[in-house]
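One protein chain is absent from this view; the other protein chains keep their places.
Chains: A and B, in written order; residue numbering restarts at 1 for each.
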Amino acid sequence: MNIMNMLKHGFLYLTVLCLVMIGNAAYAGKKQSSPGVTDREIKIGNTMAYSGPASSYSKLAKTMAAYFDMLNAEEGGINGRKINFISLDDGYSPPKTKEQIRRLVEKEKVLLIVTPFGTPTNLAVIRYLNKKKVPQLFPTGGFSTWNQSKKYPWTVGFSPGYNAEGKIYAKHVLKNHPHAKVAVLYQNDDYGRDLYDGFKKTVEAENPSMQIVAESYESTSPTVDSQIIKLKASGANVFINFTLAKFGAQAIRKIYELDWHPEHYITYAAAFISATFRPAGFEKSQGIISAAYYMDPTNPAYKNNPGIVKWRKFMSKYYPKGDQTAGLNVYGYLNAELLAHALKMCGDNLTRQNVMKQLESIRGLQLDTMIKGVKINISPTNHSPIQSVQLIQFKGEGFVPIGDIISAN
Amino acid sequence: MSVTNTSPDSDFSIGVSNTEDPTAASSFSEKIAGLSLSGWRRLALFVGLFVALLLPFIFEGFTVFQLTLAGIYAIAILGLNILTGYNGQFSLGHSVFYAIGAYTSAILVEQFAMSSYITIPIAAIVCLAVGFLFGLTVTRLAGLYLALSTFALALATPQILKHKSLEHLTGGVGGLDIFKPDVPAGIPLEPDQWWYFVMLIILIFMLWATHNLVNSRSGRAMKAIRDNPIAARSMGINSTLNKAIAFGISGLYAGVAGALAAIVIEFVAPDSFTFNLAFLFLTGMVIGGIASIPGVIFGALFVLFLPNFAEDISKNLAYAVFGVLLILTVYLMPSGAAGFFRSFLLRLKKELLARSSVERG
Partner (left out) sequence: MDLFLSQILSGLSSGAIYASLALAIVMIYQAIEHINFAQGEMAMFSTFIAWTLIVNYNVSYWLAFLIVLIVSFFGGILVERIVFAPIHDAPILSHLIVFLGLFAIFNSLAGYIWGHTIKSFPSPFPEASFRGLVGLHQLGTVAFVGFLLLLIYVFFSFTRLGLAMRAAAANPVSAQLTGIRVKWMTALGWGLASALGAVSGMLVAPVVFLDPHMMGGILIYSFAASLLGGVNSPGGAVLGGFIVGVLENLVGTYVEFIGNELKLTFAFILITGVLLFKPNGLFGRTVVTRV
């Protein structure tokens, strides 16, 4: 009946409970030799936009998860240890990414972070991961910051840099259309600006008299029609499309509608057949030039390619709901493959330092879903594994290669 | 069209019947189990404080970081509550003041090498001024129209933050990366714990300040404006000034929260401050309890931790869950968690009163 007594007892219990919890927390030291690694498993972490507008990319992480399932099922994991792939949602929001990365590193104690998604999201955590000496492997996109081995020694990129890609198109334009007037449409963020910057600087350096007209757009805009109209009115005969899927498709359509026929280049990040060219309309997309370093699964040219066939088998068995027309799913497969390769090279020495060391020793590696001739090179001073691309042109319902493999250098 | 509904209690705060009535407790001399109602309140405060002080030692760094973020959200929601809950102005744009506070702090640290600590009061002053000026401008707007205007501002803000002309300050699209200062020498705390306590001190101070504000003369004027703007004006309350001040104060709170957030997360970028954030603040306020000071804590914890739970069920549905809960709250718990708790206590009080009078009688 006497509540005061009950309360006093309650406080006592509460205090004891707290002491026990504190004691337990202090006692739970490291049971592992290296974070994320035990005799039975290797824990790796990932952040991805599963919710919100960028969530159509989440298939990338799902493919990777399926790849590790395959490794665990068919090979017992890597070096006898199962892979535990922990992927958390950040809704493409940088503060949330920070929170999730901290959870992965401090609570889950993963060995490394692989293929974290997005540019602003990765920017939010790059310093934290480098400070904590946790490998930040293959952040998506070609943002130049991923390849700064001095400043961010624990970060290794994957795709050819946007800056490099912009450069490559510039070179092609300079060579094939030396007297052109160029119009550029770019997305007003890191990604679009990086591309535009690479393009512009190269042109200015080699042919300062070449005219460039540029328009940008926000990713929240409903359409880019106004910008396309303006660009057409400038009289340009080369059009550079540094956009993302939806806007890339809109631009293609508007250009066709306006009866404008420039030489059309599009960044590889927007050059998905199913996400861009099909909605835009194949007949409107003829002749568009882009670049690639891995194979688009809907390209008829690769239908019987052994790498793609193997990939399809993998998808059917381990990710049957997965979209076998999505290039992103090949990309995810490739990322997982490269990581598995590096981990295998570590043998039993699965420390964070050794993972980096093994990665940085990879030279001339070609994985089977990459376009023939494109190779992976990583070194202590070069953290951009893929630096060459194959220029491709859209014909019919798929891409055909044009010219040789071009390197960004 | 004429305004029909004028009774202050039932009108504004979506049905709450007993918003703030500190005199009620003392007039009721009966005690529940040996403690008066105000005695219970004090006890709850102490327990709450005790638990809050203990938390950073129970949980490890990452959870402490999350709790710090929850506290930061609570400060922002408190500001929103002052404006919407107590003064009746609907703002869907609190992400804007939060952003201004965050960027003020980040820019001062990054571009002007100031100490992080001093950026907090500076951000407070900046946001007070901006909030006041904005409030002055929109004082004629009310209800859904003010909501619409602030909604548009919230949508426009990330674009403004990315603009080329400000890039040298704001870092443009990529944002700014900043370091938080180390724990002061001699204090045996981890950085996460230290910043948790910094946040806690600020939060407690602001809770206390709000409590005083709401019960002061200005506070009553604010509530009068909320409940019946026309009558308030006829009573001589300068509603324009009062409303603008309320906006300013509310902005100040959000600015402080933003500055703390910039320091603790160590990163600001335009896309961190979208309308989603304003929506989260509104949701936190409603679920915690409109015009409730302690409710903001529950609301903040809720909006921070729910997405993590929702993730396990279905990664895409956190916002749908928020939407459903918002609607349910309006129907079932109009005064939010705080109101629910309060009415539970009131019922308990009546029960015990009835029982004790039966015993006596």
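Here, a contact is a pair of C-beta atoms (placed from the backbone, for glycine too) under 8 Å apart; a residue touches a chain by one contact, two chains touch by 3 or more.
The structure displayed is predicted, hence computed values, not measured ones.
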item: Candidates B:M114, B:A129 or B:L155 - the one touching the absent chain; value: B:L155
item: Residue among B:A76, B:L128 or B:A147 touching the omitted chain; value: B:A147
item: Listed residues A:N122, A:N163 or A:Q227, member touching the removed chain; value: A:Q227
item: Hidden partner interface residues of chain A, rising order; value: 51-56, 188, 215-218, 220-223, 225-227, 229-230, 232-233, 245-246, 249-250, 257-260, 275, 278-280
item: Absent chain, residues of chain B that touch it; value: 1-3, 5, 11-15, 84, 90, 92, 137-138, 140-141, 143-145, 147-149, 151-153, 155-156, 159-160, 162-165, 230-231, 279, 282, 286, 290, 314, 316-320, 322-327, 329-331, 334
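As a working rule, only the chains that are shown with their structure count from here on.
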item: Geometric centre distance via CA averages, chain B-chain A, whole Å; value: 37
item: Residue numbers on chain B that touch chain A, as the complex places them; value: 33-35, 43, 54, 57-63, 65-66, 69, 155, 158-159, 162, 173-175, 177, 261, 265-267, 269, 271-272, 276, 307, 311, 315-319
item: Residue ranges of chain A in contact with chain B within the complex; value: 2-4, 7, 18, 21-22, 25, 50-51, 55, 58, 88-89, 91-96, 98-99, 102-103, 106-107, 120, 123-124, 126-128, 188-190, 193, 218, 220
